[in-house]
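A single protein chain has been omitted from the complex, and every remaining protein chain is retained in its original position.
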Amino acid sequence: MKYVWLIVFFPFLGFLINGFLSKFFNKKVVAFIAASAIGLAFLCGLVTLVKLLAYPPEARSIEITFYSWIKAGGFNIEAGFLIDPLTMVMVLVVSGVSFLIHIYAGEYMEEDPGYVRFFVYLNLFVSMMLTLVMANNFLLMFVGWEGVGLCSYLLIGFWFEKDSASNAGKKAFIVNRIGDFGFLIAMFIIATTFHTLNFKVVFEKAPQMFQVGSGLITAATLLLFVGATGKSAQIPLYVWLPDAMEGPTPVSALIHAATMVTAGVYMMARCSVLYALAPFSLGVVAVIGCLTAVYAASMALVQVDMKRVLAYSTISQIGYMVLGCGVGAFAAGIFHLMTHAFFKALLFLCAGSVSHALAGELDIRKMGNLHKKMPITHITFLSATLAISGIIPFAGFFSKDEVLFETFMSHHNVLYILGLIGALMTAFYMFRLYFIAFRGESHVEPELEKHIHEPSWRMALPLCVLGVLSLIGGWIQLPFFHNLKILGGFLSPVFHHAHEISKMEEASVSVWLEGALMTLSLIVAGLGILIAYKFYIKNPELPKRLGEKFAGLYKLLFNKYYVDEIYQMVVVKPLYNLSEILSIAVDQAVIDGSVNGTGRSLMGVGGVLRRTTTGYVQFYGLVMFLGAVILLLWNLF
Amino acid sequence: MIPLNYYLILSGILFTIGIIGVLYRRNTLIIFMSIELMLNSANLTFVAFSRFLGNLDGQIFVFFVMVVAAAEVVVGLAIIVNLYRHHKSISADRANLLKW
Amino acid sequence: MELFLFIVFALICILSSLGVVFFKSPIRSALSLIISFFSMGAIYIILNAEFVALMQVLVYAGAIMVLFLFIIMLLDIKHPIKETVLYKNNFFLIISLCLIFIVIVFTVANAAYNAKFMKGLKGISWMFINNSNTKAIGEVLFNKYLLPFEVTSLLLLVAAIGIIVLGKKKQIKD
Partner (left out) sequence: MHETNFPILSIIIFFPIIGILLIAFTERKDGYLQKWIAFWTTLIDFIISLPLFFAFKNVADFQFVEKVNWIPSLGISYHVGVDGISLLLVLLTTFLCPICIAACWKDIQDKVKEFLIAFLFLEVSMIGVFCALDLFLFYIFWELMLVPMFLLILVWGAPARRVYASVKFFLYTMAGSMMMLVGILVLYFYHGKVTGDYTFDLLKMFQLKLPFRYEFWLFLAFGIAFAIKVPMFPFHTWLPDAHTEAPTIGSVILAGVLLKMGTYGFVRFNLSLFPHATMYFMEFMGILAVIGIIYGAFMCLVQKDLKRLIAYSSVSHLGFVMLGVFALNVQGLTGGMIQMINHGLSTGALFLLVGMIYERRHTRLIAEFGGLAKCLPLYATFFMIVTLSSIGLPGLNGFIGEFLIMLGAFKAKWWLGVLAASGVILAAWYMLWMYQRVMFGKVVHEVNLKLKDLVAREVWILVPLIIFIVWIGVHPNTFLSKMEPSIKNIVSKYEKIKISEGNTKINILKNLKGERS
């Protein structure tokens, strides 16, 4: 168990080697080092998992501290790692998916000049993500939190010649920073009330010191949620994710699908005890999660860029995870997180191989019946689409159904219905994408036509592995056989503390009710697919007619509800103008003015006095005599 | 016996006339003469007080005043000569080089 | 009797000094200055300070005025300097200040009049050693005031050097 720090150390070592010694290796070696670093981390993760399973379920929470990081007065933070089932799930998901993506990226970034720099940033990202996941106190998690934000800034703005890329990077970092502002304030509240930031201590002391629904805890949890919205792109602070598609596709696959965006969900799961103590903030979380799901899905309906569609679908799927956490079913949230990581990464990688084949072309209107020329990509893409829309054997079905089931069970009926609508839309836009891109007549330009080729094995292998995972990923949490809920059982010790507080009754659910709910979500998904089929295969001109009829609505959705423009107008522009005014009005005019003013006025007084030296001796004599007389008068009277 | 304050009034008047001469007249020579007049009025006060206080210090002091007056006049006139040589006139207005 | 003499000489002295200031040509003002010196000497005699009177006449009237006349002759000022207009050089200001000064002098004089000085009116025997004022003055001068006496000689030396330097013609610089 002592070697847990190796998990984080290997990617960091990869970062250092590639960073400093890359001059001596060629591309192959660099890719190998990067991928092997992540592979080793994955293996260590497995070893730790095996060791963890050896412990009895309740004792599965080991904390290893290394050194005292900051010691100031009574406030002492130990840097260390906390190993428990939740961490293990995250570690395995993160390192596993990133290992596959590293292999994929080895091939994908082949002819890119910044090859080494790409892998350096990627390795740094994975090590930061692992620190975030395994940290034992809020501050170390915050280090990982911002480190991950930094790497996403670097990777989004990877092709920094493109202004749009560097702008997107800057936007991502600043929006994350706004989220971190909330996280920071929450940390202060926790630090001042509990005098420590260590998870174990805080989560033991919280229930004793505060009863359910106390104001302070609600404030802290809400601010933590602000941090989460920043990082996991929920309603207010999601604007950076669609622009983040400027980065290379493996980056989007790794960071903006599988790992970074789920950090917010992980943090909420980690602080489940605090959230249990504040039902109000749980409610807020659930509402925001559900709204984001529906809102993002609506926007995804009309997007034309493949990666933008996937970006919005990520936002909406995370909305589901947040909804899961919001209704108190943290295990369901994490389960959906895991399955989502698989099929969303797969979708992005397929998008990558399509753009690879079409020389960077991502506009779906210029694609069509690629299924014959790219069989592997086509099959894996199909499996991922089925998974995400929630069709029975695939992983997406089980995880999304679990979330919707928990929402229904905890009587959030309105949210349940919204969730269903979201699921419908998801199914629709995913299959819209599938039909336009792979089925239907080909709109590919003629000279690109012959260029389409199946990607080499290094790109195809990850696709297949992820395909299989997105198929069998769901089976570890089968709905009917409670004793067979492997993942649920595995995670339960972590969340039982939270469940005790919020007195979640493990209601014995009749099998019929569960079956009914499952069939209902199946029907909804099927409906979505049929509509998409009718729209884009049966009579392709139907969407165009619909588009004209609801032109207003279409334009609104297409321009992303003009949210970016609103933010720009409401927040960015006024702040910039304010500083402009401030700098001119206050700085130059008032302060500088007053300083120079005193200088000039002294010069003025000097000028006046200068007049008195007329040069005539008698004038001076007169003045002297005047002074003498005045003195005499003064003394006499 | 003439009381002391007659002498003081006399010297005061002489001193004032001297001042008028210095401040009013443009001719440097006249200025010098009025300065001599002022010094004399001071001497008068010295002698008057030594007479009424009953010790000789006052009169001794008159000698020192005379010495100073002599030195002053001599140097002053030398300057006037130079002034005249330079400006061809001894009017006090000429020397205003110090004017700002 | 003594009072009468004092008033006569005082008047002469004031008139002559007014003359010094208000005569157009410098020669006339120089001569009126000599008259005022003589009247001053007379007043000193009234005050029984013979040696000082003698000195006054000798040094002032004799030496300094001769110098003045000499300079006037040397500079042969033909035309008196045209006086700037009366009120130009703030004549009224000077007059007003002098009036104030006169007021001050009167008050000081009256204050002195009733001050303790009057009591000091002892006889004048202290002024004479075996009835010679000069001896008394010489005795005090060379005992109590020896150092100042030497310093004045130094002063005169400096003045002499000063004049020589000032008086030289400007050689053309080599």
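Just so it is clear, A, B and C label the chains in written order, and each chain counts residues from 1 on its own.
Going forward, contacts are C-beta pairs under 8 Å (C-beta built on N, C-alpha and C of every residue); 3 or more make two chains touch, one makes a residue touch a chain.
Everything quoted here is computed from the prediction, not taken from an experiment.
A.B. asks: Going by the stated contact criterion, tell me the shown chains that border the hidden chain.
C.D. replies: Within the full complex, the chain left out of view touches A.
A.B. asks: Determine which one of A:W5, A:F32, A:Y55 or A:W69 touches the chain that has been left out.
C.D. replies: A:W69
A.B. asks: Check the options A:S36, A:S61, A:N167 or A:N369 and report the residue that touches the missing chain.
C.D. replies: Checking the options A:S36, A:S61, A:N167 or A:N369, the one contacting the hidden chain is A:N167.
A.B. asks: Which of these touches the unseen chain: A:L16, A:L49, A:L92 or A:A191?
C.D. replies: For the chain that is not drawn, the touching residue is A:A191.
A.B. asks: Touching the absent chain: which residues on chain A qualify?
C.D. replies: Residues 67-75, 139, 142-143, 145-147, 150, 153, 157, 160-161, 163, 165-167, 169-170, 173-174, 177-178, 180-181, 184-185, 188-189, 191-192, 575-576, 578-580, 582-583, 586-587, 591-592, 595, 599 of chain A touch the chain absent from view.
Everything that follows uses one rule, which is that only the chains that are shown with their structure count from here on.
A.B. asks: Select, from all pairs of chains, the pair with the highest number of C-beta pairs in contact.
C.D. replies: B-C
A.B. asks: Using Cα averages as centroids, what's the distance between chain A and chain B in whole Å?
C.D. replies: 100
A.B. asks: Using the average of all C-alpha atoms in each chain as its centre, how far is it in Å between chain B and chain C?
C.D. replies: 6
A.B. asks: For chain B, what residues touch not just one other chain but two or more?
C.D. replies: Residues 19, 23, 93 of chain B touch two or more partner chains.
A.B. asks: Name the residues of chain C that each touch 2 or more other chains.
C.D. replies: Residues 89, 94, 97, 101, 108.
A.B. asks: Mind pulling up the chain C residues that touch chain B in the complex?
C.D. replies: Per the stated touch rule, the residues are 2-3, 6, 10, 13-14, 17-18, 20-21, 26, 29-30, 33, 36-37, 40, 43-44, 46-49, 51-52, 55-56, 59-60, 63-64, 67-68, 71-72, 74-75, 77, 80-81, 83-84, 89, 91, 94-95, 97-98, 101-102, 105-106, 108-110, 112-113, 117-118, 120-122, 124, 126-127, 136-137, 140-141, 144-145, 148, 152, 155-156, 158-160, 162-163, 166-167.
A.B. asks: For chain A, which residues count as touching chain B in their complex?
C.D. replies: 610-611, 613-618, 621-622, 625
A.B. asks: Give every residue of chain B touching chain C within the complex, in rising order.
C.D. replies: 1-10, 12-21, 23-27, 29-30, 32-34, 36-37, 40, 43-44, 47-57, 59-60, 62-64, 66-71, 73-75, 77-82, 84, 89-91, 93
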